[in-house]
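Here the complex is missing a single protein chain, while all its other protein chains stay put.
Every chain is named by a letter (A, B and C) in the order it is written, and numbering of its residues begins at 1.
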């Protein structure tokens, strides 16, 4: 009557769970069985539907006419998601690990705004964060491929992360300097009302967004902002270059791992069975998985 | 009296076609003969001419004066293109393969709007899609070179495609979150009328387009959108980096042309001496040249 | 009395020129002698001065007051540049080759607008093109370094050129399609007056410039343009990636050329004297130049 859960295969000590908990686990967390796949597809539909409901609620003309309908539908969705969240906690082997995982937090944050909305007007709109849950449903199709790709990306971002932080502090300083200069040059009469607003303008300019709500009007200000734009142009190249290089390294590293047992050379592709330098067999068991 | 078509050389079974069909095929589909080249150049001119006609038709001042002339010229073009389309179907060996190929669809879509325009006002403007046909006329000069370059590009995009999809879903979620926050912070009185419009603003900002039709006005909104812009800056680097890396890999991979003489598999590196799949020696003379 | 010109050292047959022509040649075309260096610096100053004069002429308030002074100074500059141009033609060994070279054309185009301005009002402003002549003065310092860098750049751009052309035709088609759709969706009342203007809007959007002079106002138009912006985001990555890859290849090619005479391996750096794989001497004469 008692079985071990599939997910616990990695744990050395075998954990015994009641069969209905395992059933729930299989349906909610896995996509191998028919019920699991159906659940995932249904969840996908519910997430999108619930997201559209919030969009509709924020549109005045729609909200006025269908106010009650939308509210009811939203609460049904919220209650369903709440049950799902509880079911996940109950069925999973290590509840705390799930609760503090990326998707665990997303799941919680998806239902909280609805309850918060009862006390604070406006917060229920934050339910749009539910759309992040879409990222999970990727496991319906090609999960392994996805995880590998994401790993490459995350590896590259982590490797670049520190450099990007240094870069952001530099940008902040550069923005503060330029914002101050423009505040002095252009002054309040041209829209550069204070230094924070001037810094906002500097960021709008450096990132090449350029709303145009604030724009230099004096020749000196236009000359200076031309220089800022051109340096922004050069600065823009740096993070792009950093990420490109890191992505290149990460994708390279994710490919070459094994060494030829005969000539000891590296640099073989993932799907290589024989060493390309000496012809020796490298990784026999790759035949099936590769 | 019966000849085999040049294009069918790859098919194992030889197909016999009547000579006039082959003649049409040579003129329309190939650019080796004088007639074929002349046809391609004429087609190029007609496509550009027909495109300009539609542009003119949409300009009020021109349309009012030359309405009849433009209409007649447009219909002549459409009828010519229709005949060409029929001729292509008739002369080609496998009509269905052509009809559902990229250029087959473009050819059909180029003539449909004119006929649709008889029933639905405005749809005839979609004839501008004809300009896509220009891509085909590249075969007049350096066709092979073009196809190889395009292959590298398509290979790189396909390899990146999945990552870009994940990326787009992330962007959508990020946009939804930011749009909602800005809708709450700025509110309807500052142009953030509802969440869909706030999301539109978030996309305009993240992609650094920055029209300025909607722009944050409260200090809090300006501070938040500064952070959004800077993260957009960092996020922008990711797809560029991905495509750069993939393009680099694709162009590297596209260099390898040899096939293993034993297992007939492709995809070997430049410096490979032994086939990485079966261990057979691929290219003995590579030992010296490296 | 008759000497051979330094620049003709590459020509197999020696050409004899009169000494004063050689003198002019040395001063104008070379930067090794004191006179040659002084000439180059003076030319740099004159180009910048002449450029600023044209800027001043276009500013109403300045032009009104100093009209005569600016005119006289401009004509002095023009006459000096004309004499210089004639001196270049006279002193150079192969006048036609110079005239049709990049800098020969720039030199001519720099003086033409002033004379054209006598007949056609406004064309004299085109004298600003003189600023391109600044690119030449780079030979005062580190000419060889500059030429090598430029070669890498030009090599990379040439290698990418064809792909970028294909890319531009695709952009044109994409723009035409989106412009047409937006013209139909938004219509004349929202600023999308005709298809050419809609295409202008599509280019402003795709390139992320986003003036905001024309912006979608209907929800449908805003939704469609969001998609256009996001695809522009993805499309933007392609040319950047292409140029990155080509620059990488070009700079790589400009580095690795020699092969080790002992183990025949490649991939040595420019400054390598010994093979890094077997320790054999690669390129003995590199000791001095490297």
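By our rule, a residue touches a chain if its C-beta (ideal position, glycine included) is under 8 Å from a C-beta of that chain, and two chains touch if they have at least 3 such contacts.
Everything numeric here is computed off the predicted structure, so don't read it as measured data.
Although one chain is not drawn, the whole complex shows that of C:108, C:166 or C:247 it is C:247 that touches it. Of the listed positions A:45, A:105 or A:237, the one in contact with the omitted chain in the full complex is A:237. Interface note for the absent chain: among C:66, C:85 or C:125, the touching residue is C:125. For the chain missing from the display, the contacting residue among B:110, B:124, B:180 or B:240 is B:240, taking the whole complex into account. The missing chain, though absent from the display, is touched by one residue of C:41, C:86 or C:134; that residue is C:134. For subunit B, the residues touching the chain absent from view are 208-212, 240, 244.
Although one chain is not displayed, subunit C still touches it through residues 51, 54-55, 58-60, 122-123, 125-126, 128-129, 131-132, 134-135, 138, 145-146, 149-150, 153, 156-157, 164, 168, 171, 196-197, 199-200, 203-204, 207-213, 236, 239-240, 242-244, 246-248, 251, 268-269, 271-281. The chain not shown here touches subunit A at positions 162-163, 166, 169-170, 172-173, 176-177, 179-181, 183-184, 188, 193-196, 205, 208-212, 215, 219, 222-223, 225-226, 229-230, 232-234, 236-238, 240-242, 244-245, 248-249, 259, 264-266.
Definition applied: only the chains that are shown with their structure count from here on.
Centre-to-centre separation of subunit B and subunit C, using mean CA positions: 30 Å. Taking each chain's centre as the mean of its C-alpha atoms, subunit A lies 29 Å from subunit B. Touching two or more other chains at once are residues 196, 208-212, 236, 240, 242, 244, 248 of subunit B.
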